[in-house]
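One chain of protein is taken out of this complex; the other chains stay put.
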Amino acid sequence: MVIVIQCTDGVGLVAAISKVLANEECNIVSMREHVDQEENKFFARIVAENVTDPVGIEERLTKVLPANAIVKVNPLPEKNIVVLVTREYHCLSDILTRNHFKTLGAKVKCVIGNHPDLMNITKRFDIPFHLVSHENKSRETFENDLMQLISPYKPDYLVLAKFMRILSPGFISAFNMKIINIHHSFLPAFTGANPYRKAYIRGVKIIGATAHFVTSDLDEGPIITQQIIPVNHSFTLQDMVKAGRENETAALAKAMQLVFEDRVFVYNNKTVVFD
Amino acid sequence: MVIVIQCTDGVGLVAAISKVLANEECNIVSMREHVDQEENKFFARIVAENVTDPVGIEERLTKVLPANAIVKVNPLPEKNIVVLVTREYHCLSDILTRNHFKTLGAKVKCVIGNHPDLMNITKRFDIPFHLVSHENKSRETFENDLMQLISPYKPDYLVLAKFMRILSPGFISAFNMKIINIHHSFLPAFTGANPYRKAYIRGVKIIGATAHFVTSDLDEGPIITQQIIPVNHSFTLQDMVKAGRENETAALAKAMQLVFEDRVFVYNNKTVVFD
Amino acid sequence: MVIVIQCTDGVGLVAAISKVLANEECNIVSMREHVDQEENKFFARIVAENVTDPVGIEERLTKVLPANAIVKVNPLPEKNIVVLVTREYHCLSDILTRNHFKTLGAKVKCVIGNHPDLMNITKRFDIPFHLVSHENKSRETFENDLMQLISPYKPDYLVLAKFMRILSPGFISAFNMKIINIHHSFLPAFTGANPYRKAYIRGVKIIGATAHFVTSDLDEGPIITQQIIPVNHSFTLQDMVKAGRENETAALAKAMQLVFEDRVFVYNNKTVVFD
Partner (left out) sequence: MVIVIQCTDGVGLVAAISKVLANEECNIVSMREHVDQEENKFFARIVAENVTDPVGIEERLTKVLPANAIVKVNPLPEKNIVVLVTREYHCLSDILTRNHFKTLGAKVKCVIGNHPDLMNITKRFDIPFHLVSHENKSRETFENDLMQLISPYKPDYLVLAKFMRILSPGFISAFNMKIINIHHSFLPAFTGANPYRKAYIRGVKIIGATAHFVTSDLDEGPIITQQIIPVNHSFTLQDMVKAGRENETAALAKAMQLVFEDRVFVYNNKTVVFD
C-alpha cells in the first residue's frame, strides 16, 4: 500500500511517521524521502505491507505531522481519466492499448476529440468517443461543452494526448494539477506553436518532449518528465515530426505511469518525482 | 586522405567527383554526401586511398564543380589551436590530456586565461599560459591584447573552454567559424548567463550542453553537437553545475573531434555533420 | 526512389554508379556508401530523384558493376509481412497500430499465434488471426502447419513479435534473412531462455533488447539494432520484465523501419545499417 506525505519540514518527521507505522506492525518495504531545504518542504512516499487500517493510519499520521500536511494512505489505486485529442493518433493509440491490456494504471472513461479523426481507433477499443468541435464557437462555449461531457465521468486526471487547443485559466483551475499535457519540445526551448519547425530552423542536434501539468501559464507548468532523441542534418522537418512522435508517446506514457502510481509531488511550479 | 566539398547542388555532381578520383586510380573508402533540397546545397566528405597528387586532384575537382565550390583535399591533417579559459578546469584539463597523448587531433599552441587559476595545470603539461586580465580595461583593449597574443600562433581554431567573457563582433569576425564554444545549456533553452540556475528554477528533468561555433549573435551560432544528462529534484543548483561539468567536457571533446577531422560543414547558421 | 547495391569493392565503383545515374538525368538526393576493407565489400544506398526508367537503370548498373553485384532499383516500396506471436501483446499492438495508420512501412497480411491470447486485439484491427497450436505436435508438423498458412501470403518478411518457439534450421532457411526477431536481452549477454531472470540475478545496471535476423544459430543472427534502459536495485524481476517491454517494442519498431526502408545490408553475420 502506498502512503504519500507532503508538509513543512521539521526535526523528527521520519521518526514520527515510521513510529505510527511500526505501532501498527506495518512493514516499510520502501521509503523515498526528500527535503527541499531552501523551501523547507518535506516529501515522502512509502510502500508499506501489512496495512490493515488505512483510514486509521491516515488519521494518526495527520495528528503527528505539521498542520498543513497532506497525507494520503492508499490514494485511489486505480485512477479514472478522460483523454482529450485532436488529430494525431500516436499518443492515444498507446493509451488505448495500455488501457485495453490493463497496464496503464488508470481507466480511460472516454476520449474527447475536437476533430473526428480518432473516433474510429477509439471505438475499436470499445471506449466512448465524443466529438466536440471548436469551430464556430467562442472558447467559452467550447470549454463549457467539454466540461459538460467531462463532469459526469468524475475523472481524476485529464490527459491531453496531442490536444491542440489552448485551454483558458478558468477551465484549468477546475482541474488544478490534474491535467497532464505532452509538449513536443524540450521545454523551455521552443515554447508555443510549431516547436519542430523552430528546432529544424535552429539546427539543433537533439529534440525533446516534455510531459507537464498544465497551468494557466502556457507551457510553463511543472515538468513531470522529459525525453530526448538525437537528430541530425539529414532530418527534414517531416522526419523530425515523425521521430518526435515516438518520443512524445514514450514521455507521456512515462509521465502517466509516474502520476498514476502517486510518485509525483507538485510545489513551487516544480515536481518531486520518486521514480 | 580526406576530401571535403561544399557547393550548389546539381545533377551529376557525384559522378563528376568520383570520375576525377577514379581517373587517378584513387579508391573511395567511404563517402558521405548530403543535399539540402530547400537550400539547393551539396556537401560531401570522402575518404580516399591511393591519393598521390592531392594538389592536382583539388584542381581537377574544382574544374568539374560549380563556380562557388569549396574543395579541400587533405585539409590540414593536424590543426593548431589556441584555448581560452577563465577559471573552470574541467574542459581545459581534458584538452591538455588529449593534447599530451596526441589524441586531440590538434595541437594546443597556448592557453590564454583572463584569470591566473589555470596557469598551474597548463604549465604541468609544458604548454605556454598567457594571463590577459580583462579588469580595468575596455573590451576593445582586452581584445586587442588577446589578438596580439593569438596572432603569432596562427591558430586554425580558437577553443573557448569555459571562457566567460563575451567577445565583440569585430573579434569574432576575425575568426569566422573558427571559434568553438561550449555553452552550458541545452540551447536554445537558457541562453545567456546562469543557465544552471535557470534550469534549476524551472525544474527541468534533463540538462544539456551545446558546442557551437561563435557568431556575433550570442548563443545563436551553428550547433555542432549537444549532449544531455538526466537530473531530478534531489539535485541542488550546485549538484547540477557539478553534473553539468562532465557533460560540457564530453560535448566539447566530441565537437572538437568532429571539427578537427573535417566532418563539420557550416551553412545557413546550421551544420552538416558527417559523424 | 531508393537504389541499393552490394558487391565486391573496386576502384571506380562510385564513379561508374553515379555516371549511370547522371546519364539518365537522375539527381542523387542522398548517398550512403560503405566499404568493409577487411572483407573487400562495397555497399551503397542511394536516394535519387527523377528516375523515369528503373528497370533500365537496374540493367545498366548491373552491367558496370562486378559480376556478383546485387542491385535493386526501387525495391518493393511496400513490404508484406506476416507476424508470429505467442502471448505478449506489446510488440504486436505497436505493429497493428502502425499498420492501421499506415506508418509501418509494410502491410500486415496476417497474424499467427501459437496461443489464442492475441486473437482479440488482432481482430479489432481487422487483420486475420490464425491459431496454430504447437501442442501435441512434432516441431515438423507445427512448422508445416505454419508454412501452409504463411505461403499463400507470400510475405517479404516474417516478424517474430515475441514468438516464443524455436524454429528449425529448415524453416529458417526457407526465409533466409527474412525473419526479424526481437530478443529480450542485450545480446550476446543472456542468450537463451529467461534473460531477464539472468540479468536480475547478475545485478546488471542496464538491460537491453536486440532486434536481429534469425539464423539457424539461436540468438546469433546478424544484429539490426539494439536499445537499452537503465535499471537499478529497486527493480524486481517483474519490474525488469515490465520496463523491458517498452524497450523491446521500441527496438523492434526501429528494426522494422530500417529493414522496410531498405537501409539494412547483411553479410558475414553482420549488418551495414544506413540509418
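We just call them A, B and C in the order they show up, numbering each chain from 1.
As a convention for this text, a residue touches a chain if its C-beta (ideal position, glycine included) is under 8 Å from a C-beta of that chain, and two chains touch if they have at least 3 such contacts.
Computed from a prediction, not measured in an experiment: that's the story for all the values here.
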From A:35, A:69, A:119 or A:229, residue that would touch the chain that is not displayed: A:35
Residues from chain A at the interface with the omitted partner, ascending: 9-19, 21-22, 25-35, 37, 50
Residue numbers in chain C that touch the chain omitted from display: 34, 36, 186-190, 202-206, 208, 222-228, 232-234, 269-273, 275
On chain B, residues whose C-beta touches the chain left out of the figure: 30, 89, 93-94, 97, 100-101, 103, 121, 124-125, 234, 242, 246, 250, 253
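One rule holds in what follows: only the chains that are shown with their structure count from here on.
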Chain contact topology (line, ring, star, complete or other): complete
Chain A and chain B, separation of their C-alpha mean positions in angstrom: 40
Residue list for chain A, restricted to those that touch at least two other chains: 234
